[in-house]
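What you see is the complex with one protein chain gone and the rest in place.
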Amino acid sequence: MIVSTIASHSSLQILLGAKDEGLRTRLYVKPGKKAFYASTRLVDELIVTEKIDTILDDDGIVIPHGSFVAYLGLEAIERAKARFFGNRRFLRWETSFELQDRALDKAGIPHVEVVEEEDIRPDELYFVRLEGPRGGSGHFIARGEEIEGRLERAEGNYRVERFIPGVYLYVHFFYSPILGRLELLGVDERVVVADGNARWPVRPLPYTIAGNVGVALRESLLPELYDYGLAFVEAMGKLEPPGIIGPFALHFAYDGEFRAIGFASRIDGGSNALHWYGRLYWDEPMSAGRRIAREIKLALEEERLEEVIT
Amino acid sequence: MIVSTIASHSSLQILLGAKDEGLRTRLYVKPGKKAFYASTRLVDELIVTEKIDTILDDDGIVIPHGSFVAYLGLEAIERAKARFFGNRRFLRWETSFELQDRALDKAGIPHVEVVEEEDIRPDELYFVRLEGPRGGSGHFIARGEEIEGRLERAEGNYRVERFIPGVYLYVHFFYSPILGRLELLGVDERVVVADGNARWPVRPLPYTIAGNVGVALRESLLPELYDYGLAFVEAMGKLEPPGIIGPFALHFAYDGEFRAIGFASRIDGGSNALHWYGRLYWDEPMSAGRRIAREIKLALEEERLEEVIT
Partner (left out) sequence: MIVSTIASHSSLQILLGAKDEGLRTRLYVKPGKKAFYASTRLVDELIVTEKIDTILDDDGIVIPHGSFVAYLGLEAIERAKARFFGNRRFLRWETSFELQDRALDKAGIPHVEVVEEEDIRPDELYFVRLEGPRGGSGHFIARGEEIEGRLERAEGNYRVERFIPGVYLYVHFFYSPILGRLELLGVDERVVVADGNARWPVRPLPYTIAGNVGVALRESLLPELYDYGLAFVEAMGKLEPPGIIGPFALHFAYDGEFRAIGFASRIDGGSNALHWYGRLYWDEPMSAGRRIAREIKLALEEERLEEVIT
């Protein structure tokens, strides 16, 4: 069995997890990125090509991640002949405000308040969010009176949210159809360019993500988050059958209570950060990437592979 | 041998450590938190109950953590029939300014300066600390002139401290009576709601803890901290015989020198963060939770269990 993915986002973790589980690996990489990926021991078959979309005809099991929609397009993914790990129709749900809100509402997860244009006050701080996963770039914080001017340069759809001053925590889950179990595998904080203000405030800076740091959550907060995860799995089971298969993440602002700011409908880049919660479920370290490979192995052993691919 | 604890604070780490050491585990959990804890592989006996204080009659070895005093009360713990890992009378020492200062002074550990009301200047920044472990909530930073107004809403005892602008580091120790050795197992930073100001300052925000991140300390700072740990163990041996057994933490502000801001007289929540210092002493990963289980095992092997429980 070979697993295939594209060189970016969380492919290192996916490949390493596959090697840890004894699966073969295939990686599609653009020539400019070859040197790095070729230096590792993680790739059995390295396909160096400018035409990344040849993965759509791959004969292995394709593991989608956060770069797939940007590289390949939703429609091409949904039409592709290749077998995808997970429910490929779930990928669409993170790409629009409307679908995100519908999913969170169905799950009963409180989310950040959207502010209508007529309610914006000149002196208050707001968070302007651009639609779709964008690695943080494009989003900005601004006072009400500045928003209009700054939006002239923005591309795509956006909305104005009530700004929640607090910490932002990204919770990584894995739903296993084979075991019938939801696992909470880790929590991270994003490292963003705007963190440059931590040492001395200069001016509002971009939210472009540079990396991720694992966070051990205050334990008393975990049961609520786990319940949100369960509710989300249940909701998506109704909204997009067969529902969630494998990794997803819920994204929260926390200022004493949690409000969702979005989610990832595939493995989240923040799961690249080291975490130990995988050991709550497994007697060895278990990243989200390794968990995917483990699920494939479990499915193969029980001859239930068709339950985890679409 | 079974170890028992309450579902909160650092119980995941305690349970995982016990499993790693081959001990059986029992967890007391409130019904609202059941789903999460029941999803893990860590609990051999799950006691789902609103009456968490039934743990006071447990027949295993009870591992106290940072939620015990809040859930059960100091007096009930000191009177309980159950056997507790560690010196249960040490738990009291973190609960009042007076005891904290007495312990730090006895150990000769420099600590943050308390400012008397008459010395407060209107324009200077101060840190107002509420008494007892509170997960950071209630503490606040304020200019002198704002303190009075904000204290009207505060509950419990408080004091005004000279604010130390710098980083806050939490150092996790384990004193082993069986090996006669102090181990420095890790260092963390708190992730607090006030970190929301790191990206753009909004207003002073709450110090409520959301989580913890492991920090590899600049190595040249470690010997001094280790010496503080040794001095603290020695001081508590005199102040509260038989002294410290097992985990504790010293909490420091660092602005180029260390000043203690408090301590934890049990396993500290910050030890939930991943760290590798346990390997300085052991040839495998060793969290504070696992270290507790290891100490129990070592004590059992040498028939010295009574030296590590009270």
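Should a chain be cited, it is by its letter among A and B, assigned in written order, with residues numbered from 1 in that chain.
What we mean here is this: contacts are C-beta pairs under 8 Å (C-beta built on N, C-alpha and C of every residue); 3 or more make two chains touch, one makes a residue touch a chain.
What you are looking at is a predicted structure, and each value in this text was computed from that prediction instead of being measured.
Shown as candidates are B:29, B:104, B:130 or B:194; the residue that touches the absent chain is B:194.
One of B:58, B:94, B:161 or B:183 touches the chain omitted from the figure, and that residue is B:183.
Interface residues of chain B facing the missing partner chain: 125, 141, 163-167, 169, 181-184, 187, 189, 192, 194-195, 197-198, 201, 204-205, 207, 213-223, 226-227, 230, 254-256, 274-277, 279-283.
Within the entire complex, the positions of chain A that touch the omitted partner chain are 7-12, 16, 19, 32-33, 35-37, 39-42, 67, 135, 137, 188, 191-193, 195-203, 205-206, 208-214, 269-270, 272-274.
FYI, only the chains that are shown with their structure count from here on.
Between the CA-based centres of chain A and chain B the separation comes to 33 Å, rounded to the whole angstrom.
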